[in-house]
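One chain of protein is taken out of this complex; the other chains stay put.
We call the chains A, B and C, going by the order they appear; numbering starts again at 1 in every chain.
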Amino acid sequence: MIRAVILGHGMVASHLVVGLERIKNGDLKPYGVPFGFRELGIDFNDIEIVASYDVDSRKVGKSMYDVAVESLGDGIPIPESLKELFIKEGVHLGSVKGLPVEAVGLESRYTLNELVDYLVDEWHNYKPDVFLNMLTTEHAEPFKDLEELERVIEENDVARITATQFYAYAAAKYSREHKNAVFVNVIPVPLANDPTYVKLFELSKGLVLGDDGATGATPLTADLLEHMSERNRHVLSIAQFNIGGNMDFLALTIPEKNKMKEFTKSSIVEDILGYEVPHYIKPTGYLGPLGDKKFVSMHIEYITFNGLRDEIFVNYRINDSPSLAGMCVDLIRIGKIALDSGCYGTCYPVNAFFMKKPGPSDAKSISKIVAYHELKRFLIERGISLTTRIEI
Amino acid sequence: MIRAVILGHGMVASHLVVGLERIKNGDLKPYGVPFGFRELGIDFNDIEIVASYDVDSRKVGKSMYDVAVESLGDGIPIPESLKELFIKEGVHLGSVKGLPVEAVGLESRYTLNELVDYLVDEWHNYKPDVFLNMLTTEHAEPFKDLEELERVIEENDVARITATQFYAYAAAKYSREHKNAVFVNVIPVPLANDPTYVKLFELSKGLVLGDDGATGATPLTADLLEHMSERNRHVLSIAQFNIGGNMDFLALTIPEKNKMKEFTKSSIVEDILGYEVPHYIKPTGYLGPLGDKKFVSMHIEYITFNGLRDEIFVNYRINDSPSLAGMCVDLIRIGKIALDSGCYGTCYPVNAFFMKKPGPSDAKSISKIVAYHELKRFLIERGISLTTRIEI
Amino acid sequence: MIRAVILGHGMVASHLVVGLERIKNGDLKPYGVPFGFRELGIDFNDIEIVASYDVDSRKVGKSMYDVAVESLGDGIPIPESLKELFIKEGVHLGSVKGLPVEAVGLESRYTLNELVDYLVDEWHNYKPDVFLNMLTTEHAEPFKDLEELERVIEENDVARITATQFYAYAAAKYSREHKNAVFVNVIPVPLANDPTYVKLFELSKGLVLGDDGATGATPLTADLLEHMSERNRHVLSIAQFNIGGNMDFLALTIPEKNKMKEFTKSSIVEDILGYEVPHYIKPTGYLGPLGDKKFVSMHIEYITFNGLRDEIFVNYRINDSPSLAGMCVDLIRIGKIALDSGCYGTCYPVNAFFMKKPGPSDAKSISKIVAYHELKRFLIERGISLTTRIEI
Partner (left out) sequence: MIRAVILGHGMVASHLVVGLERIKNGDLKPYGVPFGFRELGIDFNDIEIVASYDVDSRKVGKSMYDVAVESLGDGIPIPESLKELFIKEGVHLGSVKGLPVEAVGLESRYTLNELVDYLVDEWHNYKPDVFLNMLTTEHAEPFKDLEELERVIEENDVARITATQFYAYAAAKYSREHKNAVFVNVIPVPLANDPTYVKLFELSKGLVLGDDGATGATPLTADLLEHMSERNRHVLSIAQFNIGGNMDFLALTIPEKNKMKEFTKSSIVEDILGYEVPHYIKPTGYLGPLGDKKFVSMHIEYITFNGLRDEIFVNYRINDSPSLAGMCVDLIRIGKIALDSGCYGTCYPVNAFFMKKPGPSDAKSISKIVAYHELKRFLIERGISLTTRIEI
């Protein structure tokens, strides 16, 4: 049994709990879960969501069922079993500032120091193995060292630390004191890319995976660039527009949040091609009616043999949140496998496939297809039996 | 020094001889040549085109310079050195039947048996290491066994054998009697997929690589499907249209030639995904003004997590012939490396990356990115030093 | 009250009866009906579907409700009121030959001559004003003259006449003998483009509108070409692919049916631009999973000022049948208006907007935006009050 805690109960979380429950009930095929049914040796029934935290006052106290009904709309049946699971008040620390959300937050009643103990105690009851951080994109800065981080907690410096960083700090403490744990960070805040956090988890015999879940157009761009590179086509320019109507796109209209995203998105170009290419790759705007199904448009021009020019145009409609939710199912399973096999700190082979900006901070982006096969080798070395596909 | 003979002097051949010469002269970067400058340990100056054959009466006897000027049009400078190389009359056997070409052919003056000797003698003078078969797509049937093939030659059964099959037969004899040689087949006629030919080359200590050079949209489709598959997305349908204005598109308006192409193009779907998907993948039509820069349009719909549907649209303008010509440069180099390292018959690791329908006939299609890394391992095992890239 | 009869109860018919009923009930906005609510002076409640004919043995005798439930699938609520309307056996004459339909047909029990009387009698009871011909695309030839047509009926020459042509003949007779009527032909069979039929309806004080309802990509192409033409951009080539998974796409894989479609689709190019342009515009294939929502891809390249080249790529997902059904609602209303104002034979201003190949046979295609404004003037001249929009 793997026990998971959700931090930030937005659309991704709703899709995760609903989809997972439907798969367990046999009502849904595990499409969008990379390693599917028969692989990894961990049954979906062995995954249990034990708690979820949020700061939206309209969600706190409600059941996951009610929240899912409201956010997923028609078309997706919501399992009744989710009526038993309630959303708890979490830590805010300004994470949804600027968004149309009336936020509550435990920090209004506790100092950071007290809050760490409060959460670690609560988690001691839930006994989670995995924390899934799915907050809305925040603007955050890495810490200089562990001392700075500890001083911020000690001095209750709520302006210096974001909710993500705070949750991760508490999770590390829980990992050290109670039960080894994995903290999965699927948003652009640097954790696996912050050496301070990697060290913290290493010391805590825990594992931090991140940063920024690799869904949407960016992993596709990575694989397209690998495709070009393997033919020695010389890429001249890359334009990639992203527009959507969910809360995350709204958040990204706030410039400093957008900057976080641009950073994780555009590092792939030079890493994969090996040279600099003028590019425009970023979340471009918010358009409400698109909802969670974003529109992506991409244009790549390159030089082929004999100096001629080819062009490729890609238009994409992607359901943003389910894509990430499906990845999260396997981040839970593979995170646990990695931890159990003795990976502490962070784990590049897992990050490289699942994350836009794989930690540690000095690691390169590689194409996702390459990362996938590297991950399979990593798993096989750990004795995980995978269904046979052609190995490379 | 690697000596190469061209069979079929169409646009691909013109791009090949022009581009190669410009690279040797330092006027062109080797974009579109997968392994580029520093890799493989074979300098571009070590490749020499020693002869070329065609059956178009407007080309036979002309210099490669004159033919290139006419077919490549403005914008590409044609090296003067090509004025010294002339196009020789080749074997027709109906290969351009139905096309607006006035064809000549050596078979009008010789029986097939005589022709084999004629060519092997001529090649004995040129001492080629590599034959590049670039004829226009023909409709061909594999042979039952070596006996049938030999009987066809013996009995001068010109209706049973195509030019490609005939050239390959002669090249095998040349390989057996004079110098080990590689026969590279970049058109859809089955050679590396015909066990008879694979056996023939094995017996001749030669190598046949094929079939159908993997350029255009199909390799991209292969990598897109791999991308989907690695996320366990369930593909519902694939539509891929191809339209262009070069001779090959004109040829493919002839139904039996089109069928050859459809076969090599669509085998990738089930091989990569592991299940059958309704698809429409084929050359769709001829549209003169597009010239050699074809238009490809693709639509893929799939099921993501929680049963929702995503869609991807790809529109592509690709210079068809240069793309294949760039691949041919490395088929010459890598073909020679494989032969020298003792690969006789055919060689799957090379075919898997470079070909749409990689032989032998019982081999599966794999995605091109996977094939690329398999090929690199194949080369490294043979002591070839490759520039460092992230290995998988 | 306008009374309408449906000929061919496929998906278009199902969408029409369901959508119309939902609009009448106030459950649906009349989106997709060009002149909407307030225009034309005819309320949707004044339209009544009085009968429908088909030859599919799985449909004949069933209620429109049952057929709609089966063909429209989930997502569209089917009004209960359709349980009272039943589908009658119609005339086959080979119209669905080659398709996976077990066909019945009145001609198995009657001669053509008897059948005309049978239908005219039956219609005399229903008193329709408008016939909507929505059969699957048939291959048909125009008639030399009225004598030939009458001889075919007389001699029961069932091989010479298609179901569409037969129904139209019977409708003309009904118009002459009982009640002036409009025959709306939204499939590619030439009726409004067949001078024999135009004359027949003129003599019968009836009106035939056609041919081939202008839905999908072709009207859009027409307006794009008008857009280019008004800027004097010189179009070099047009590629337009269409692929879908409904019965009509299946029918169009039968070459002679496809030819009917290509004819009506491609006449627009020269008519609008005033010069010939190489183009590929036709239904390209059948792909089941796309269902009724077809995929269209288009590429247009043109010369702009100073001899430079621009390119436009259009990708389209269109619900095929609803698009035509919405047009049919206004063909019923406007057909009746035209008839009542004394238009007999055919009526170009109506055809020009609503049809791909507007009759009469010597008429030119014009862009749809131009046709729309011409149609508005036609209506205003007949005293129809239209909501104010900018007039041109």
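We adopt the following convention: a residue touches a chain if its C-beta (ideal position, glycine included) is under 8 Å from a C-beta of that chain, and two chains touch if they have at least 3 such contacts.
Everything numeric in this text was worked out from a predicted model, so none of it was measured.
Participant: Among A:Val69, A:Leu146 or A:Ala239, single out the residue that touches the unshown chain.
Facilitator: Counting the whole complex, the residue in contact with the absent chain is A:Ala239.
Participant: Taking the entire complex into account, which one of A:Trp123, A:Tyr167 or A:Phe313 touches the absent chain?
Facilitator: Residue touching the absent chain, from the options given: A:Phe313.
Participant: Sort through C:Asp212, C:Glu226 or C:Asp248 and give me the one touching the missing partner chain.
Facilitator: C:Glu226
Participant: Considering the entire assembly, which residues of chain C contact the chain that has been omitted?
Facilitator: Residues 15, 18-19, 22, 28-36, 76, 219-220, 223-224, 226-227, 230-234, 274, 293, 302-319, 322-323, 325-327, 329, 364, 366-370, 372-374, 389-390, 392 of chain C touch the chain that is not shown.
Participant: List the chain A residues touching the unshown chain?
Facilitator: 236-237, 239, 241, 243, 245, 278-280, 284-290, 295, 297, 299, 301, 311, 313, 315, 317
We take it that only the chains that are shown with their structure count from here on.
Participant: Could you give the separation in Å between the centres of chain B and chain C, each centre being the mean of its C-alpha atoms?
Facilitator: Each chain's C-alpha centroid was found; their separation is 47 Å.
Participant: Would you please write down the residue numbers of chain A that are in contact with two or more other chains?
Facilitator: 313, 315
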